[in-house]
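Omission of a single protein chain aside, the complex is shown with its protein chains in their original locations.
Let's turn to chain A:
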Amino acid sequence: MPRAWPGPYGQRAGVDRTDPPCILRPENGPVGPDRRAPPGLRLRGRARVGAQTLFGPLDLAVAPGRWTCLLGPSGVGKSTFLHLLAGIADGISFAGDLGAADGAPLAGRVALMAQADMLLPWLTARDNLLIGARLRGETPDTRAAEAMLERVGLSGMAARKPRALSGGQRQRVALARTLIEDRPVVLLDEPFSALDIATRVRMQDLAAALLRGRTILHVTHDPAEAARLGDHILLLTHRGLTELAPPRAPAPRPPDAPETLEATGALTRHLLACECQPAAAPSAEGLT
């Protein structure tokens, strides 16, 4: 039986991925959701830090196996969404309901890629890819790490430490690390916003090609990025969450195509419109 979703997910270069005799596969009986299939995500509720409301009440739904861009100005709690879904939102009290739409726990099914590459400076590129396996006590697969570095265009750089790599190359390593984690859900927290425009476009293309098929929630404040990559585009402002129409062409769209530019313009206008509102003292009522 073919998998319900397409894409490169699960196929590591140079490594034949044979499915284990998996008791979770649908034909083997109704034993609950397949933990390898990308689930949808939902987040319904409000988040606070102490007495201050970060966002909410909001209702966010992320389609399974699709690329959803969450666009919004700084300070509206976009990253908090990701931290809540990743289970690392320390000090934030969340009232409501969040997790995978299939009802199974999200822990172990999520990878996170952030603006800061978060590479460990004392490890080579190769070992930075293997840190997840080491932390979990699995046997690190050096060959797979090198193959993954090759896929992101860093062949021959496996032995370099982060200091010896450029910003764009470090973000490639971070992408390779996200890929080798091989999780059905990938949370992107402005991963390309610190890169120059050419590097950013190339990284977007690479990420789009390699991550397609997984459930992606991509937080960004760059309308051009959302217009290029989003299958779905959500706008988060102090007034709440709005779904906006993405361009009709399939992502990733060329950054200079008229349709992409037009969408970028439209998204920018939305952002400008919401910036006009006084951002101070958003009351709970005003956010619904």
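Please note the rule applied: a residue touches a chain if its C-beta (ideal position, glycine included) is under 8 Å from a C-beta of that chain, and two chains touch if they have at least 3 such contacts; residues count from 1.
Keep this in mind: contacts and distances are computed from a predicted model.
Participant: Just by its UniProt name, which of "Response regulatory domain-containing protein", "ABC transporter permease", "ABC transmembrane type-1 domain-containing protein" or "Ferredoxin" is the chain not shown in this complex?
Facilitator: The record names the chain that does not appear here as "ABC transporter permease".
Participant: Taking the entire complex into account, which one of A:40, A:73 or A:87 touches the absent chain?
Facilitator: Per the contact definition at the top, the residue touching the missing chain is A:87.
Participant: Would you indicate which residue among A:63, A:131, A:194 or A:208 is in contact with the undisplayed chain?
Facilitator: Checking each option in A:63, A:131, A:194 or A:208, the one touching the absent chain turns out to be A:131.
Participant: Which of A:54, A:110 or A:157 sits in contact with the chain that's absent?
Facilitator: Spelled out, the listed residue whose C-beta touches the missing chain is A:110.
Participant: Using the document's definition of touch, tell me which of A:50, A:103 or A:121 contacts the absent chain.
Facilitator: The missing chain is touched by A:121.
Participant: What residues on chain A make contact with the chain left out of this view?
Facilitator: Those residues of chain A that touch the unshown chain are 83, 86-88, 90, 107-108, 110-112, 114, 116, 118, 120-122, 131-132, 134-137, 161, 163-164, 181.
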